[in-house]
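Please read the structure below before turning to the comments.
Omission of a single protein chain aside, the complex is shown with its protein chains in their original locations.
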Amino acid sequence: MSILREARLVAAKDLRIERRSRVALQQIVPFGVIVLVLFAFAIDPDRGLLPRLAPGLFWAALLLASILAVNRSFAVEEANGARDGLRLSGLDGAAIFLGKAAAIAAELALLELVLGVGVIVLYDVTPRNALVLFLTAVAATIALAATGTVYGIVAAGLRVRETLVPLLVLPAVTPVMLGATRAFESALGGVPSEAWPWVQLLGACAVLSVIVGVLAFGPLLEES
Amino acid sequence: MSRNARRVFGGVTLVLLAITAVLALWVSPADKEQGDAMRLLYLHVPTAWLAYLAFFVTALASALWLWPRTRSTTWDLLAGASAEVGVLFTGLMLMLGSLWGRPIWGTWWEWDARLTTTAVLFFLYLGYLALRRTADTSEQRGKRCAIAALIAFADVPIVHFSVNWWQTLHQTGTVFNPKLDVQIHGTMAVTLLLSVLSFTMLYVCLTLSRLRLAELEEGREQRELELAIAERIAAEHPEPAVTV
Partner (left out) sequence: MPVVSMRSAVCLLGRFPALAGADLDVDEGDILLLSGPNGAGKTTLLRCVAGLVPLHSGTAFVFGHDLAFDRRTARHELALVGHETFCYDDLTVRENLRFAAAAARRPNAAADAALERLDLGRVADIAHSRLSAGQRRRLSLAVALAREARLLLLDEPHAGLDPTTRETLDAILLGAASEGRTVVLASHELVYARAIATREARVVAGLVQGGLAPATTKPEPKPLEVRA
């Protein structure tokens, strides 16, 4: 299908830019880790709270870092009139959305791996129920990347883009934050079966946000 | 609505609000458990209802703007006007909920499902209003904001559902934790009904006058634009080709 071919083209372009510029690796990932470290300062590590709070802190750190990833993804399109080039290219809006969201999702997946190790090492968490953790992470990552990409294009080209994106994205992803945290809590410390409703909620969020992006990205790109 | 109709409507709204105040503060009885604090119900319910109504109107107007056959700047302006009033009522509801929670729960803020959902809504639409302020032209503003409004509105049930669920799964069983609910009967029901009615009329008044203001601004911009086009053409013609 041509839309998937075009999406792959855009995703490969974005990931290649990230591989060259190393912004994701050298700035966004360290940012996520330093947030984890700061949380440990805020919550006294000696009182044994950290392992219990780890799921929430993990997703909060990821959410903050994902804002950077979204802003970066659209900053790339601002220089040299690249967004005009993207519009002129004739690429399908839905394909551009899928490509950019996939690239962001790939970066977030990398970040999750690093933060996961960080949580194990710094917060003394023992991973359990790998399947629940994996499915939660997949659904939440798709939902975050898709929502971020939609709001990234909503704010594209505006003078206040970088400050507007967090204000738009963070309230919109509260269900994702809530669901992913509860699912991780159930998997790591609680009753694993309680995680499934949350995983389903995350799955619904992921599907909905992708549908919204596929429909809305093209018209929004035209308007930016 | 004509000027006179607006005035009459505004006057009736004011009278009804005054009657509501009298009924709520003096006529209706205090609650057995909550005492006078329960009178906040008469503000809490209408503000909550209006927040949702306002955002629904915003979503509806945005959809009408996006639909090619019904596209008109008025819908875009109505969406903005309604969202502004909605954010006002959402903010009020958060404040009132917090004030009510203080004597009942003993804290300013309890992670009650309704209050939490409203807080998220407040920030969702704060973002929407921030977005509205950024665009240069009304055409640019229209599509971005209409789509953002629809996405925000679609998010409302998901937020509501997830927060509710979170609350029911993590019910604190040990501490007595009353909800902001009271048994309604007699005068209280009448007062509540009247307050919902009068506040809804207040919402209509506020939204319509905000819409009117926005239309006046829009009209001025349109006239300035026509003037700018005429000036740009006239600048190159020695004979004045413009009749003003």
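To keep things simple, chains are lettered A and B as they appear, and every chain counts its residues starting from 1.
The rule is simple: a contact is a pair of C-beta atoms (placed from the backbone, for glycine too) under 8 Å apart; a residue touches a chain by one contact, two chains touch by 3 or more.
Everything quoted here is computed from the prediction, not taken from an experiment.
Contacts to the hidden chain, counted on chain A, fall at residues 6, 9, 13, 16-17, 20-21, 76, 79-82, 84-91, 218, 222.
By the touch criterion stated above, the residues of chain B touching the omitted chain are 136-137, 139, 221, 223-230, 232-233, 235-236, 241-244.
In the analysis below, only the chains that are shown with their structure count from here on.
Spacing of chain A relative to chain B, judged by their CA centroids, is 31 angstrom. Chain contact summary for the complex, chain B toward chain A: residues 120-121, 123-124, 126-127, 130-131, 134-135, 140, 143-144, 147-148, 151-152, 154-155, 158-159, 161-163, 165-166, 169.
Of all residues in chain A, only 150-151, 154-155, 158-160, 164, 167-168, 170-172, 174-175, 178-179, 182, 194, 197, 201, 204-205, 208, 212, 216, 219-220, 222-224 touch chain B in the complex they form.
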